[in-house]
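Note that one protein chain of the assembly has been removed; the remaining protein chains are unaltered in position.
We call the chains A and B, going by the order they appear; numbering starts again at 1 in every chain.
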Amino acid sequence: MNSIDKRISELGLVLPQPVAPVANYVPYVITGNQMFISGQVSVTAGGDLIKGRLGENLSVEQGQAAAQACGLNLIAQMKAACGGDLSKVKRIVKLGGFVNSNFGDTALDIPKIINGCSDLMVDVFGEAGKHARFAVGASALPLDVAVEIDCVIEIDT
Amino acid sequence: MNSIDKRISELGLVLPQPVAPVANYVPYVITGNQMFISGQVSVTAGGDLIKGRLGENLSVEQGQAAAQACGLNLIAQMKAACGGDLSKVKRIVKLGGFVNSNFGDTALDIPKIINGCSDLMVDVFGEAGKHARFAVGASALPLDVAVEIDCVIEIDT
Partner (left out) sequence: MNSIDKRISELGLVLPQPVAPVANYVPYVITGNQMFISGQVSVTAGGDLIKGRLGENLSVEQGQAAAQACGLNLIAQMKAACGGDLSKVKRIVKLGGFVNSNFGDTALDIPKIINGCSDLMVDVFGEAGKHARFAVGASALPLDVAVEIDCVIEIDT
């Protein structure tokens, strides 16, 4: 168990099995020392979809849990891509965060929700987890989930 | 005619003329061995816009045709960028897929629609066509089209 896996365990978190794509694409592509990871939706390690739409039936807390679930799925994909060795992750470069949202005024709710994933990355990877990101509302997401997040990382090759 | 062009022809498909940007930007930028291609909208080789909004007036089948049109426009841009030689495309790295969607429950419709482009990339480029992607709903798209997709690829330089 390396230091990253240990940290995940200390945080009381469990990495899910990497989620298989629901369509004709792959979970990640490595090009040079960058890895592009497909958008991961908010599904728990137990397989439960976290659904909901901000401004309608999703609290900020539920949204944050959804974003954390996306983050755990992203890390599960990184681990699979790195042959099980998360110490090969050099830097979380960028998150693209989409929150299922209606037209209501959301003020700081969208950033707070995507923090569920941003905080996870920093908690797990430390300085290397600090990333650029965007956080926006989407009128609909696959499987009616609450949150979808994609990611670019830099890896040791 | 190289093997990629032959494959496009065998699939009964015709590459459109690369679409000129509708604003002050360029169709693609090459940086190192990556090429970032601007979001391509669902317009056919004949110049007809494929419009519609999921949950309102767009079937999954119409959406898939729209996504395929985006994909053909992306490939047309790749071909122009590679001086006509699509064998220089080493890998389709990532698709960013936006489907014009209302707030209705869309379940698997958004992934199925973006498959219209994902399937095309794999049909045309084989293993090199397998990509990471995100697929989300957008409340509005330029020209009121049904689908917009952007792309990152790796090229031989």
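Basically, a contact is a pair of C-beta atoms (placed from the backbone, for glycine too) under 8 Å apart; a residue touches a chain by one contact, two chains touch by 3 or more.
Everything quoted here is computed from the prediction, not taken from an experiment.
Engineer: Which residue from A:Val29, A:Ile110, A:Val124 or A:Ile149 sits in contact with the chain not drawn here?
Structural biologist: Selected residue, touching the omitted chain: A:Ile110.
Engineer: Give me the subunit B residues in contact with the hidden chain, please.
Structural biologist: 22-29, 31-32, 36-39, 53, 56, 96, 98, 102-103, 138-144, 148, 150
Engineer: If the hidden chain were put back, which residues of subunit A would touch it?
Structural biologist: Where subunit A meets the chain not shown: residues 32-34, 54-55, 91-96, 99, 101-108, 110-112, 114-115, 118-119, 122, 130-139, 152, 154.
Convention: only the chains that are shown with their structure count from here on.
Engineer: So, what's the distance in Å between the C-alpha centres of subunit B and subunit A?
Structural biologist: The mean C-alpha positions of subunit A and subunit B differ by 25 Å.
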